[in-house]
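A single protein chain has been omitted; all remaining protein chains appear in their positions.
Take a look at subunit A:
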Amino acid sequence: MKLSDITAPSQTEALTLVFELAHPPEKIWRALTIPELMAEWLLPSTGFKPEVDTAFTFQAPPQENWDGLVHCRLLAIHAPRLLRYSWCVGDLNTQVTFTLEPDGTGTRLVLDHAGFGRDQNRNFAGARHGWKAMGQKLADLLDEQD
């Protein structure tokens, strides 16, 4: 597996990871959408169906201040190309998107996890416009701290 991280250095809202996998999209698609297989690599789930608008949960190991539940809703599904679901943990309301592109005999898997620092509360929507302008300066400041 080859991993590229193409998240912009100043990005504070989304994470974009690109994986080159030596398996065809159809096979990866099964691992992404069949609950028994999802449990083997991601997390055990309850209620998952490959239908848009299905609500389901992932069960992570519970912690002291968290029951371990990730609340999800299927937002888009186009076999074997694109899968998107919401990913909500407490106040964190994010979206995970898997995009599969054939690449020779393998697949380019793009994993985009978006919505950090956004939509946490709709009243704070104004904050999102500030991120881009401030992003680089903040990244620079944080770099200086190291």
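The working rule: a residue touches a chain if its C-beta (ideal position, glycine included) is under 8 Å from a C-beta of that chain, and two chains touch if they have at least 3 such contacts; residues count from 1.
Everything that follows uses one rule, which is that contacts and distances are computed from a predicted model.
You can't see one chain of this complex, but its UniProt record names it "ArsR family transcriptional regulator", from the set "Hydrogenase assembly protein HupF", "Tripartite tricarboxylate transporter TctB family protein", "YeeE/YedE family protein" or "ArsR family transcriptional regulator".
Contact between subunit A and the absent chain runs through residues 1, 3, 5, 7, 11-12, 14-15, 17, 19, 21, 23-24, 27-28, 30-31, 37, 40-42, 60-61, 63, 65-66, 70, 89-92, 109, 111, 113, 116-117, 120-121, 123-127, 130, 133-134, 137-138, 141-142, 144-145.
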